[in-house]
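Quick notes on the structure that follows.
What you see is part of a larger complex, with each chain still in position.
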Amino acid sequence: ATDVSVAIISFSPYAPWYIVQEKDLAKDIDLDVRIIEGIAAKNAALQSGTIQCMNNTLDSIVSAKSNGVPMQVVAFSNMSYGLDKMTARKGINGPEDFKGTSYGADLGFLNHMWMLLTLERAGLSYDAADLVVLLPQESAAAFLQGAIDIDVNYLPFAAQSLKREGAHVLKSSLTDRTWERGLIGDVIACHEGWLNDNPTVAKELLRAWFEAVDWWKENPEEGNRIVAEGLGWDEGDVRLNQHGAVQLNLKQNLGAFGLEGGEALCKNLPEGAPKAPADSQGWGSLFNGEDCVNGYAGPTWDLFNKVYSKVDVAGSIIPAEEGLNSDVVAALRDDGVHEAYSSNKWIGRLELPEKYQVEELWQGIYPAGE
Amino acid sequence: MSDTVVSGPALAGREVRHEDGPRGAPFTPPKQGFLALKSHYSRKTLGTLALLGALSLFLAWEIGAHSVPEAKEKFFPAVEQVLAALFQLFAEKEFIYDVGMSCLRIYLAYIVAMSVALPLAIGMGSFENLRATLNPTLSALRYLPAASFIPLLLVWFGPTDTSKVLLLFLGVVWFLVAGMLADVRSVSHELVESALTMGARRKTVVFNVILPAAGPQLMTSARDLTAVAWTYLVIAEVIGAQSGIGAVMMRAGRFLNVDVIIAGILTIGILGVLTDTVFRLGHRMLFPWAR
Amino acid sequence: MTDTDETQTAVDASKLPIYVDCVTKQYLGGAFTAIDNVTCAMEENQITAIIGPSGCGKTTLLRQIAGLEYPSYGRILRDGEVIHGPGPDRGMVFQTYTAFPWLTTLQNAEYAMKINGVPAAERRERAMEHLRLVHLDGFKDYYPNSLSGGMRQRVAIARALGQDPRVLLMDEPFGALDAQVRWEMEELTVEIEERTRKTIILVTHDIQQAIYVADRIIFLTRNPGRIKADMKLEFKEGRRFLKKEELITHPGYAETEAQLYGMMREEIEKIRGGE
C-alpha cells in the first residue's frame, strides 16, 4: 500500500479523513492524518514532502501558490454556511461605517480576504479599515478587550466576541451569500509533483474522501462521533461546526470547476439547510456577472490573487488554470462516482449545543431543523 | 598558669565567678520583627511559609477570577474551574499520555542538547584556542530565536517529533554551552597543574580532572536550564499538534477553553518543579563529594 | 598590663570597658555548649589576645561582645551596660576583607562616621588622620580591589577607628595575609594601640603574634570553651615593642613561646585523644 499523509487543522469539516481511516475506505493507501495548525507550518510540511495533501481555505492556497509553494487544488471540501461572522462594536452597522475602524483577522487568511472583498464591494479602499493581525482566538480576545472595532472570525470565537457590550453580528457567511461564489470555502490541495507522479493514488484518495462525506451525511450521529474522536473534540463542537458549513459532494465539486455533470452549491443547496434572507446582496458585481454561476472557482481564484497581490500577500499572479486541477474529479465523474455518492443532506441538521442556541448569533435564521 | 586563674589588674581586688561557679542567668535577646536581617528557620517553618506564599498566589488568582466582568470570565477561570478541567483531562481525555509524550520530548531534547553542549564546553574550556575560535560565534547563537526556526524545521523534517525535539534543542543548547563553558573554565587551574606535575597527559587531564572537577557545577547549570526547555514546550508542540501538553493546550485554544490552557500551564509548572527535584536528587547521588 | 598599675582594689570589674559575666553559649538547642560559663574583663589601653585550639569558641566569644550573637546564659557589659546588639561603640575587624569594595579608601574610612551623622568636614579630617595612622594616606582614592590584602585590612582598621569605638574587636584579622604582611600588620597594631589607647581584643591562632602584640593572653580550652589560662606577659615588663625583632631577642620571650606551644600541644593532644 502507498503511504499518504494529509494535513488538516483541527476543524471538523476537514475531518472526513478520520472516517476514511475508521471505515478503511481508501484501497491500497495507508492514510496518515496530521493536525498542523498554522498556514506556514502546513505549507512547509507539504514542501518538505512529509505530507502530500492538505485541506485549507482557497485563499490560503492562492497566497501559498503565488509565493512558490508547488501545489494545486484538486477538490472543494466544504463551504462556510454561517460559521464565519463579522462582529462589530456598537455604532458600526455596515460597510458605510468601516472607514477608520480596525478589524482583527489573520494575515492572508479567509477573514482577511472577506473583509477586503467587503471593502471593495462597498467602494472603499483596502486600507479604509486597519488590519490587526491576530489568530482567531486572539482576535476574539482583542475585540472583547475593546482594542479592535470589528472581529472577522468564526465560531466558536464569534460567540465569545458577542459578549462585548453592544457587540452584534453584522453578517455571517450565510447571510452574506459568500457561498454563491465560493468566497469562504475550503479545498483539498496536493503537491503538484506528487499529483503528476501518482494520479491513481490521488484519484483513490479523493474517491475515498467523497465516499466518507456521503456516508457522514447519511449517518450524522456516528460520523460526528468518529470525527470528534479523531480531533479530540466534544461531539457538540462538531455539531456547531457542521451547522455552519456544508460538505460538498462530487456534483457540487463539478459545479465549482464548471465541469459537465455538476451543479454549483448555490443551485443545489442541501435539503433542510436554512436559507439566506432574500434581500441580501450577492457578489456578482465583483465579477461583472451573476451572483450564482457554475464554474465560479476560476474567477474566484483570479479575484483572490488580484486582491492579495494588491495588499502584498500574494507574491505573483498565477492563472486559475495553473492553480486549479480538475483532472481528478473529472476522472471520478467518468467512473460515475458522482452518482454513487450523491447525498445532499445537511450534516448540520442535528440539534446545536445549548450554549450556541443564541438568537443574535444566527441572525434569526436559527434554528433550522429538519 | 593554673586552670582557674582569672587575672588582670582590674579584677585582682574583686571576687569574680569563675568557670566552676554557678551558671549565669538565662539571657533574653531583643525581639526581632518579621523583616529581620538575620533569622534562621526550621524545615517546618520554611515549609509553612512556602505554603503560605503559594496559597496567597492562588487566593489572589481566585479573587481576581471572581471579580472579572462576565464577558471576560471565560478568559480568567477560577481555580476550581481549572482544577475541574485538569481532572477531566486526566479522567476522560487520556491526558496522561500527552504528559508522557511531552516529557519524552523534553528529556530527549535535553539529552541531545547536553551531548552537544558538554563536549563543546569541555573542549572550549580546556583548550584556549578552541575557545577563542568557537566561543564568540556560539555565544552569538544564543540570540537566535528558536521559535523562528519552526518554518525551517518543518520544511526539513516535517511536522514530526524530530522537528519538535529539534526546536526544544535549539531553545536551550546555546545557553547550555555558555553556562557549561563558564563551569569548565571555573575549574581551578591548580587542579590541572597538579595533575600535570604527576605526569598526566592531555587526555587524562581533560577526562580525569577537568570533567569530574566541573561535574557538579555542570549538572547545576543543566538543571537551571530545564526551566527554559519547559517554556518552549508550548511552542514546539504546536508543530503538528498530535499529542503532548502543548498540543492539548493549542486545541483548547481553538475553543477558547482557557481553563484547559491554564490546566496545561499548571501541569507544566508541576512537571518543571518535579524535574528540578529529580535533578537535585540526582546531583546529590552523583556527586556525594560535592558540598 | 602596661602602665595602669595604680590602686587595683578600687576598680569595679563590671564597670570596665568589657565585662563578660558568666557567659555560656549553647548551640543546637542546648545540645552543644561552645562557651561554658566564662567570666573575664578587659581594660582600657590593653591588648588582650584570645588564643586556643580551633573550635574552642574564640569567635563565638568575640561575636557576642560585638553584639552579633547573644549569650544563652549570663551577660556581657560594656562600661556597665548590658550589650543588646551591635553598635558603633564596638568596632570589629574580620579575617575576610571587609573594606567595602565600592568605596575608595577615604570613603571607607569615612563610612562609619557618615552613617553616624558626623559632619562632612570633620569626617574627612578624622578619616585622613586614621589613614595616616595606618599608612594609607597616599592611597586615599584607590578602590580596595587595587590594594593588596594587607592594605585592605588596614582600610578596615581605619574604618573601625572612624566609629571611635570604645573597644576594637579583631577576629584573626591577619590570618589571611602572607607571613611578611602579617608581621607588618602586627607592628601596626601595636603602634595603633600606643597612639589610641583603646581596649583591643585580638583573636588569633598565632602564638608568636599573640605574644608580640598582646599585653595579656587568654587561653581557651575546647569543648566546652573555658578559660585555661589568663597570662599577663610579665617578661615584657610593661613595654610594647614597635619592632618584632626586638621582642624576639628579649629575655624570656623564647620561654614564653615554648610554654604556649606546650599548652597548645597539650590541648591538641587532648582533643585528638577524645576523637
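Should a chain be cited, it is by its letter among A, B and C, assigned in written order, with residues numbered from 1 in that chain.
As a convention for this text, a residue touches a chain if its C-beta (ideal position, glycine included) is under 8 Å from a C-beta of that chain, and two chains touch if they have at least 3 such contacts.
Note that this is a predicted model, so its numbers are computed, not measured.
Written as a formula over the displayed labels, the whole complex reads A x1, B x2, C x2.
Note that in this section only the chains that are shown with their structure count from here on.
In this assembly, C is the chain whose CA centroid lies farthest from the centroid of subunit A. Averaging the CA coordinates per chain and comparing them to the mean over all protein CA atoms picks out B as nearest. Centroids of subunit A and subunit B (each the mean of its C-alpha atoms) stand 45 Å apart.
One inter-chain figure worth recording: subunit A and subunit C are separated by 87 Å, centre to centre, where each centre is the mean of the chain's CA atoms.
Residue numbers of subunit A whose C-beta contacts span two or more other chains: none are found. Of all the residues in subunit A, the ones that touch subunit B in their complex are 7, 10, 34-38, 40-41, 44-45, 47-51, 136-137, 140-141, 144-145, 156-157, 160, 163-165, 231-233, 237. Touching subunit A in their complex are the following residues of subunit B: 70-72, 74-75, 93, 150-152, 154-160, 238-242, 247-248, 250-251, 253-256. Touching subunit C in their complex are the following residues of subunit B: 1-14, 16-27, 29-30.
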